[in-house]
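Each chain you see keeps its place in the complex, though not every chain is here.
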Amino acid sequence: MKSSFNHTIQLRVRYGETDQMGYCYYGNYASYFEVGRVEALRSLGMSYRSLEEDGVMLPVSHFEVDYHSPALYDDELSIKTSIVLLKGARLFFEYTIHNANNVLISSAKTTLVFVSKVTMRPIPAPKEFVDLISKYHDGE
Amino acid sequence: MKSSFNHTIQLRVRYGETDQMGYCYYGNYASYFEVGRVEALRSLGMSYRSLEEDGVMLPVSHFEVDYHSPALYDDELSIKTSIVLLKGARLFFEYTIHNANNVLISSAKTTLVFVSKVTMRPIPAPKEFVDLISKYHDGE
């Protein structure tokens, strides 16, 4: 099911997230996208914390990111997170990050998989989630 | 120029690198690949530290990674780093990570760009590096 759901949050680059180039270290973007993802789900009506407490994990199986322009210390970044597709156990997200001057910092995609904590095997998305995302069903 | 240079190192998953799923957090692999890259360059005869001291930076412009199987706390991982292509200012790396049971944990690619610290613009790879990598020239 294609989705048109998206959500934007702001966060600041922390000092410890910079490296000696003076840029936000390339490995730290993964946690920014995670924050974007979690807050997107929360705004959709789903708590990732509750999901895990109900026995469902959502690990990342694929991650790709392009770094267009560096993010600097104390930059206030806007992270736009889009849920683009739910296909069986797999959930596809896309992201863009812009700084306060509206410069594109990075764009990224992740694939996550609904996994049972009991069997450790992929499972279909929980009905609660399907119901929430259905409201944003996009396309034929 | 295609290259056949590759290098393997071992490292252990630190406690702080796990998350509450009990897996190595997906965002921490970026620093593992960085370690692989730096040690590959060192074994080739190039110190990344010296490169920066000589006014050349090597930021990452693209990163993609597939997570095949989780890495766990204290797992001893083998990171194989391959330099696959040098094309103008751009240097292409590929990686695989296996655990001690030879299970494939992840595979990844990065693109890095030689950048002048003075102009902050892409520059051709330093001659010193081209000379080193030429010994591993692969292809016609």
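Going in written order, the chains are labelled A and B, and every chain counts its residues from 1.
Here is the rule we use: a residue touches a chain if its C-beta (ideal position, glycine included) is under 8 Å from a C-beta of that chain, and two chains touch if they have at least 3 such contacts.
Note that the structure is predicted; figures quoted are calculated from it, not measured.
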Quiz item: All chains are the same sequence, and 2 are placed; what is the full number of copies?
Solution: 4
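Just so it is clear, only the chains that are shown with their structure count from here on.
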Quiz item: So in the complex, which bits of chain B are touching chain A?
Solution: 20-21, 23, 25-31, 34, 52, 57, 59-67, 70
